[in-house]
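Below: one structure in structure tokens.
Excluded from the complex is one protein chain; the other protein chains are retained at their positions.
Moving on to subunit A:
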Amino acid sequence: MTDKSDPTTTRRGFLKAGLAAGGAVAAGGAAHAAGDPLITEIQPWAQGLGEGVDATPYGLPIKYEGDVVRRNVEWLTADTISSINFTPIHALDGTITPQGCAFERHHSGAIELRKEDYRLMINGLVDTPLVFTYADLERFPRVTRTYFLECAANTGMEWAGAQLNGSQFTHGMIHNMEYTGVTLRTLLEEAGVKPEGKWVMVEGADASSNARSIPLEKAMDDCLVAFKANGEALRMEHGYPVRLCVPGWEGNMWVKWLRRIEVGDKPWESREETSKYTDTLEDGTSRKWTWVMDAKSVVTSPSPQMPITHGKGPLVITGLAWSGRGAIARVDVSVDGGKNWKEARLAAPGQDMALTRFYLDHDWDGSEMFLQSRAIDSTGYVQPTKTQLREVRGLNSIYHNNCIQTWWVKPSGEAENVEVS
């Protein structure tokens, strides 16, 4: 679909073209001696006809946006079946992540499961073990809520040092969608939880049989059994036809292709909550049940994949902030590596456990910047520096790295992932 040879569709071509324009002078809209030919000459699109309706019954982004796609870091995993890719957050704006570029993480590949073949079982310590079809789920009272999903390993490659050059790679294991579905509480009450029931285990229908234990309080509080995202059916790669949402908690618990909910009196200690998703501290002991995602933020542009190509003058600094403990109350931005901070403008007031977009309208003087952002949530939690985190956790935690990120923006407008003192 995309024309790879078109220089304007690749970041490389874009960067070259932009920088070649001299940096200081804005290339777009510059007045030529005889006027801008894009204005003075009749362009083909102003003369001929475009595509008719139905050319693409389900539309894709225009080819010029062909580089705004999920990307994978090959050396991370042995193959792409049990692997992860990254949302192109550097190139998106607003807060909703389009499903088509929302990151994927599979343990046994994305499966094709028809609604007709879908069954959801509730068993264990319940009055009546039940089986629901997809059509049954559609008849329960429905809710719609927007939540972020962040993989606990997001930014995990950065514990030991600055590694990956781009917010997509350092912070792209996240997406934010508007989900529609039935609360888990509604379904559990339909089956009737016995008084001894203290935990639920949620399990997927794919071959990895991902299983996670969730305390009953959380299950009865805000978990959602979702079948729509951003208004349409879930994508295969996000668990079509039904996935679980566990707001504010690590992405691995958001079991895809949800097929079974078991109520028990103790946690199960499955592989995904012992071997993985436990955080090893410096002395070798490991934290378990670290479910909540701490408050975090990142500047998405400028960033290594989003160099400044227009030279000095007005510059939009923008990024995302979120917290698993509540809403984002404030985001501060520093252009000097944390010496001085300015409060950024929130695009909209923070929402519980959903992404918040922030902007800082900056007049860039063309000198180097060390860009940082710092999120503060409704509980008063302040996003820590990497040094602060390392002091508590050491370097081997892998998961839950919510440190302040630094982009070194050079006078050329290029940016690099760095750590600063």
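The rule we apply is simple: contacts are C-beta pairs under 8 Å (C-beta built on N, C-alpha and C of every residue); 3 or more make two chains touch, one makes a residue touch a chain; residues count from 1.
Note that contacts and distances are computed from a predicted model.
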Protein name as given in UniProt for the chain not displayed, "Cytochrome c", "TIGR04222 domain-containing protein", "Carbohydrate ABC transporter membrane protein 2, CUT1 family" or "Nitrogen fixation protein NifU": "Cytochrome c"
Per the touch definition above, residue among A:Glu65, A:Asp93 or A:Glu190 touching the missing chain: A:Glu190
Among A:Thr180, A:Asn252 or A:Gln305, the residue in touch with the chain that has been omitted: A:Gln305
Full-complex contact with the absent chain, from A:Gly197, A:Gly248 or A:Gly311: A:Gly248
Footprint left on subunit A by the chain that the document does not show: 10-12, 15-16, 19-20, 67, 71-75, 77-78, 81-82, 107-108, 121-124, 128-133, 136, 139-143, 145, 161-166, 168-169, 183, 185-186, 189-190, 192, 201, 203, 207-209, 211, 215, 217-218, 221-222, 247-248, 259-260, 262, 264, 266, 268-271, 274-275, 278, 280, 282-292, 294, 304-305, 307, 325-326, 332, 336-341, 352-353, 370, 374, 376, 378-384, 388, 392, 395-396, 408, 412, 414-421
